[in-house]
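Shown here: the complex without one of its protein chains, the others still in place.
Each chain gets a letter, A, B, C and D, in the order it is written, and its residues are counted from 1.
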Amino acid sequence: MWKIGLGIILFFVLMAVFAPYLSKYSPNRTVSLPYQPPSREHWLGTDRLGRDIMSQVIHGSRLSLIIGISTGLLMTLIATGIGMMAGYFGGLLDRILSILMDIFLVIPGIPLMIVISSYVRVRGPLVVILVIALTSWGSGARVIRSQVLSLKNREFVMASRVVGESNLRIIFFEILPNMLSLVASIFFNSVLYAIIGEASLSFLGLSDVSKITWGTMLYWAQNANALLNGMWYWVFAPGLCIVLLGTSFALLSFSIDEITNPRLKAR
Amino acid sequence: MKYILNRLFFFVITLFFALTLNFVIPRLMPGDPAERLLMRFGPNIDDRAIEAMRIALGLDKEKDLFTQYVEYLKNTFTGNFGISYLHYPVPVKQVLASSLPWTLGLVGTSTIISFILGTLLGVYAGWRRDRKIGSGILIFSLCLRSIAYFWLAMLFLYVFGYRLGWFPLANAYSTKENLYGIKFVLSVIYHAVLPSMTLIVASLGNWILTMRNNMISVLAEDYIILAEAKGLDEGYIMLRYAARNAILPSITAFGISLGFVVSGALLTEIVYSYPGVGYQLYRAVLSQDFPLIQAIFFFVSLSVLLANLVMDFLYAFLDPRVRG
Amino acid sequence: MVIAVTGPFQRNFNPYFAGATGYIAAGFIYETLIYSNTKTGELIPWLASEYEWSPDLKEITFKLRKNVTWSDGMPLTAEDVVFTFETLRKFPALDSPGVWKGGVTNVQKLDEYTVKITLEKVNTFIIYSIAGVYILPKHLWEKVEDPSKFTNENPVGTGAYLLDSFSDQVVVLKKNPNYWNADKVKVEKIRIPAFSGNESAQLAVARGELDWAGINYPQIERLAQQNKDIKYWFAEGNPVFLFFNLSKKPFDDVVLRKAFAHAIDTDQLVKIGMTGYAAPVNPVVIKSGYEYLIVEDLKNLWWKHDPKTAERLFQQAGFKKGKDGILAKDETKLSFDLLVPAGWTDWIAVCELLSQQLRDYGVELKVTPVDFGQYLQKIRNKDFDVVLSWANYGPTVYHFYDNFMNSNNAFVGSNRGGWIDERTDELLAKMKQTSSLDELKSIIAELQKIVLENVPAVPLYYNPVWFIYSTKNFTGWPSEKNPYVEPRITGMDKIYLVMHLEPVK
Amino acid sequence: MPSVLRVTGLKKEFTVRRGFKVFTLKALRGVDLELNEKEIVSVVGESGCGKTTLLRVLARLYEPTAGKIELFGKELPRKLNRKEELKFRKLVQMVFQDPFASLNPTKKISYILERPLKIHRIGNEEQILKNVLEDVELTPPESFLEKFPHELSGGQRQRVVFARAIVTKPKIILADEPTSMLDVSIKSGVLNLMLKLKAEHDISFLHVTHDLAAAKYISDRIVVMYAGLIVEEGDAKQIVSKPLHPYTMLLREAAPDPGRSSSASLTDVGEPPSLVNPPRGCPFEPRCTYAQPRCKEPVEMRIVDGRKVRCVLY
Partner (left out) sequence: MFEVVGLNAGYEFRHKFVHAVRNVSFKVEEQDFFGIAGESGCGKTTLMFASLALLKKPGKVISGRVLLDGTDLLSLRASELKQVRWKKISLVTQSSMNSLNPVMKIKDQMADVLIRNHGFSKKDAYELVKEKLKLVGIAPERMENYPHQLSGGMRQRVVIAMALLLSPRVVFMDEPATALDVVVQRSILQQIEDLREREHFSIVFITHDISLLFELATKIAIMYAGEFVEVGKAKTVYSEPMHPYTKGLIEALPSISRDLDRYKSIPGRPIDLALKIEGCPFRERCSFAFERCRVEKPELRFINGRWVACHLY
């Protein structure tokens, strides 16, 4: 299953890298009349500014991927950092951080993101990345924490304490390498979450809609009433890309769990 | 009992945190709501109206942060969230009173349906994990998990609302005529079909996956093997032994995932013009209606927290280990 | 009749508030003394049957109609009018028309049906402000502690309609049988369902469920072809400009501004950016209906899209293309953030086009959608280079020039680029104190010259007043051919419009 | 023989939280113990009686609640700075129960063995590693250095664990049931290894087990623990052949022994007392067949036949 996931991701990565070669037009350029139906010239027609939608789908993979992956990275970083601190050091720190995790876990993400990004006056990919990452690290941190909690009491960790390893070394050299698969799984999940999150924020117009991502394409499509005007493909194409990319990350995350989690393995 | 107290404690802390967050965020950012309030008139507004609005909103007076915070807490607990900027001079309370029930109804029913359906599918997928049907359900749920709620909403709206014309395109009940009694109820249900279908389908994947994984964990337990050795029938083992235990972590997961569902529901409401808080929040954000934003955020958090609390109670009720 | 309004609704029928139901109250339920028709420029007596300026232009006397009653049966009297004005004075939040700020010093009852309004100094424009004051029933509102916070859930007005039923999803109005002008009103019921925004209202339009929708509908012409009942007319609204920050370099240079004016292809902006729904604007920003004010002699100064001239002017201003292909002079590079309010999609589209167009000359405009509040704040703080914005046209051309060029309005009002010029201010002051058309004409002519020579901003198009209607149930709608009213849902225009409708048999 | 480790009045309490209630769990309730040079002392006792806790306190993985620990006659301060800690770690090593869990699965054997050398700045000579591997009878050493733990069998892993414990040439090894997870066929190999290390490297072992037979085989002395207290202590052979304390007798009865002719009836054995509310007197009193009223009062350690026993019978 992970092969399918990896295949799809690779497909989109290649698409992003070679976007200028793959697309006929610059995605930002008015190259035709607005609202042209699909034709040989414009496979997916043109948008309200007469820009080629196909080129936008291709170029949209760039920012969508970048935002998705960097948000995923940041989220994983925060989750891992906080989860490990809470799990390893325990005590009051753990209690405080745990409550914080739970809070961020329970408070509904999108409203929080909406609220925050509506107050942050600057719009742009960076803001989107920060907003999503800062509000959504809770579940990852919780998983990491419980894993650290169990690893911390594993005997090899105690053994390293007995030979005199320092705490930092234990965290990063003894515990972390044993959690890489978990961290990877969290990362893939975070990317999935980030891709959808970005799309949602963009769809609401809470990101910089002049940058082309699949999310902003949906925003424009919605604003141009694409569905009512029979331009369903304008809504369908970027949405499908989001679903595909999301699914591929979900597949990866799932496969990692399936392979490494002994409980999910065949008995 | 101890468990319950613990959860109550968490509830209070989280609520307090949400409240404070709610207070802090807007104050970290500068801004002039009066102008935003008028922005939705677009470029056809008169500059003089802005000044009048500032005075009306009491934004011309300064107060220190602490006083504001105390006032804010007091107001929150007395249910006084001030006056909505957007619907000036309607109190926020009233705006919420008219929108919260819609969201609660919509999210409540569809989440329960979706959870039950997803859990059943998950039970089956876990039970039949080695068969085609199990993998089929699994892949289906992985795909569903990657669908953005609003996109699904748009597709449904297009296909079932616009193309096929089976369902209404907007609103929570018919606006063509005034309906009363049972007719009104039917109209409400009819209007809720598409939004709730969206919510059900979009959140289904999550429940399936959670339950499937729990099932598989549970299926490795010795008591399942023993139950099989006893010669009990499959269905009985699947439900009474496996699912009954697998549901426990699912319930916790349910509370947690509720945040995601509510998030999705808000987006869905926007697409379907459903008059719930999601749509209000969207409009409040567009017009920088601080009091309304804060109140909605507060209530959404409160509802999710309450639901979590209920789930915790349910958990305690279902798990004798916690109950005892 | 079914009208689309953005909802969901809150029960608030205070006509001084701009919420959705406030719109409904203003005009349908509450009325003004006179009605100022911005389309035709007419002032039509409404609750006042006539009014009269004193010779020194410092007093106006209104005579009220005698047959007007409140919907609870009480008669409308001068008391109510005085009360309303006094309320606006006591609660400045309500004074959105700006009567007191505009120089009114006293409102006085002369007899039961006569009111005199006194002005501090001559200001002929005040009549338009008075046309925005909705008269409130004293016998009910005097009990209200703070009218600026009063939601007026059960409105009692003089208007043509009564509230029939209310819910957050739909407001229903029915005809007021005792309306003073009842025989003119042919629409028995008005149903106003709440829509969450353009998309859902658009869906309803597409299904032919609406008689009147004040919304943008992309590719409306397609729909109009499919459904013969659906018609539209996108009238000229406020003009939209590319404003330069005149207070700093490099836009203090008129040559550069002129270069921009020639470089921009407004046709494309209208056709693609506004999908053809905006009306083109002339360089002197004089709307249709006022063509008589255009000075033919100045037409040689009018600019038009002309790449050659533009390039020449850029050069003349001293700008040369650098290595990156961007025009530069010394330290200054022609690379700017182009501000536009976030969420205003057609405007953003226009900005994208502007950016594309100017790129060809070597000017880089980075489209920067910002939150609306910040947008206004940035303009007010002169913290911008170029911005896509609008100027309030007001009821007449005169209002427009005052809004657009008065130094009082620099940065804070419609004079967004900060045009500050003594001669302009003098002319504008003179304009308010005159009642002679010839004098006005000559003032306007001089102002036009100033505009053409200095290009304080580049006018791009008139923002459309969205208006989609259906002839299935009613006829008599205003249209491009019969523009008797500006088809807005706000204010008094709508009742004036409704009075022209006839049900289809 | 000089003592290398002496413990007096060692107490360890855990704070256990259940919801809002906080309990104090008294895992060690005043343990006195001495470990001499080149000596193997086995601690035996029921599950949960505090054996592991005792070792972990001594290894400074847990902080003791009270009590004195002397190492080579010098009292250890309660808090060690990094330098003191390293010095301590160099002398006192620990071996854990589960050979599958006590080696980091992501690291090669060479890494695992090198780390102590690096930490204690002993220098990273391959020869040292090879020597230790030979010491623990993993030959040829080269073939093991590059392996990952999962490539080794349980017995081999446990030997690696011992190798890691001895690279720094410690004087004391605390061994927590090092054979309980191993298969019967290789158990005694590890026991023999301990004997060998004691003889060849002058290492003293404090060895925790619940296998009385194994304890008898390798130890010089046996200490019997019950509910956080030492109830009997003495020569290994003597304790097994002639237990004094009723609990030791029970333990002796319970131990599997194919050579035994007949076994006493042990059908109802009761359960150990709660450590949250331990009995004031003899902890074994509730289960003891010889219980008397005076057992309800605290019982002191007595010396009988050169052995120590905490029972009123003697």
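One rule holds in what follows: a residue touches a chain if its C-beta (ideal position, glycine included) is under 8 Å from a C-beta of that chain, and two chains touch if they have at least 3 such contacts.
Values in this document were obtained by computation on a predicted structure and should not be read as measured data.
Q: Out of D:Ala254, D:Ala291 or D:Val304, point to the residue that touches the absent chain in the complete complex.
A: From the options D:Ala254, D:Ala291 or D:Val304, the contact with the absent chain belongs to D:Ala254.
Q: Which listed residue (D:Leu212, D:Leu244 or D:Leu275) would be found touching the missing chain in the intact complex?
A: Within the whole complex, the residue contacting the unshown chain is D:Leu212.
Q: Given that one chain is not shown, which residue among D:Leu25, D:Leu61, D:Ile122 or D:Ile186 touches it?
A: Within the whole complex, the residue contacting the unshown chain is D:Ile186.
Q: Which parts of chain B are in contact with the chain that was left out?
A: Against the missing chain, chain B presents residues 130, 221-223, 225-233, 236, 240-241, 244-245, 248, 318-321, 324.
Q: Take the complete complex as the reference. Which residues in chain D touch the chain that isn't displayed?
A: Residues 46-48, 153-156, 183-192, 210-214, 216-217, 240, 250-260, 263, 265-269, 271 of chain D touch the chain absent from view.
What we mean here is this: only the chains that are shown with their structure count from here on.
Q: Taking each chain's centre as the mean of its C-alpha atoms, give the chain farthest from chain D.
A: Chain centre farthest from chain D's centre: C.
Q: Can you work out the whole-Å distance between the CA centroids of chain B and chain C?
A: Averaging C-alpha atoms per chain gives centres 39 Å apart.
Q: Where in chain C do residues touch two or more of the other chains?
A: 199, 203, 206, 343, 371, 373-374
Q: Could you please specify the touching residues of chain B with respect to chain A in the complex?
A: Interface residues on the chain B side: 10, 13-14, 17-18, 21-22, 25-26, 28-29, 31, 138-139, 142-143, 145-151, 154-155, 157-158, 162, 209, 213, 216-217, 219-220, 255-256, 258-260, 262-264, 266-267, 270, 281-282, 285, 288, 293, 296-297, 300-301, 304-305, 308.
Q: So in the complex, which bits of chain C are touching chain A?
A: For chain C paired with chain A, touching residues are 198-199, 202-203, 206, 217-219, 222, 268, 272-273, 275, 342-343, 345, 348-349, 351-353, 356, 367-371, 373-374.
Q: Help me check something: in the complex, which residues belonging to chain A touch chain C?
A: Residues of chain A touching chain C: 28-30, 33-35, 48-50, 118, 121, 123, 205, 208-210, 220, 222-225, 228-229.
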